[in-house]
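Note that this complex is displayed minus one protein chain, with the remaining chains in position.
Now for chain A:
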Amino acid sequence: MAGAAAKERRVIRVLLVEDEEIHRVRARALLRDAAGGVELGEAGNGAEAVRRVREGGAYDLILTDRQMPVMDGHEATRQIRALGVTTPIVGLSSDSLAADADAFIKAGADDFTPKPLSKEKLNRILAKFNLA
């Protein structure tokens, strides 16, 4: 067969962990056209994210904010990893401090990106984890 077969883009399941509506609205719009489509789950804080994962939620990618009520992104990452979940986790924060990124990585996240999320940042993340 001449030429490479077109790479089939699959629907990916993403869990967005974010307490603020404005960031959720923006992320929803960005994710709408990503990959071959996105099944988007949302959690308003880290505790809700851990519960969703513990209750069997299977995700291809978890995007989590740092500062949230009830449980922050660092702790949620630690607890998700403690469940034995190996899903890629990307930390998000409005501060782009090295300390923020380090804390996420130490907690078990695979990557960090400063907010706001953009098409370029999202494409980089999806490519990194073979989800594009």
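Simple rule for what comes next: a contact is a pair of C-beta atoms (placed from the backbone, for glycine too) under 8 Å apart; a residue touches a chain by one contact, two chains touch by 3 or more; residues count from 1.
As a working rule, contacts and distances are computed from a predicted model.
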item: Missing subunit (named according to UniProt) among the choices "Histidine-containing phosphotransfer protein", "Regulator of G-protein signaling 9", "Mediator of RNA polymerase II transcription subunit 4" or "MADS-box domain-containing protein"; value: "Histidine-containing phosphotransfer protein"
item: Hidden partner chain, touching residue among A:29, A:70 or A:127; value: A:29
item: Hidden partner interface residues of chain A, rising order; value: 20-23, 25-26, 29-30, 67, 94-95, 115-116, 118-119
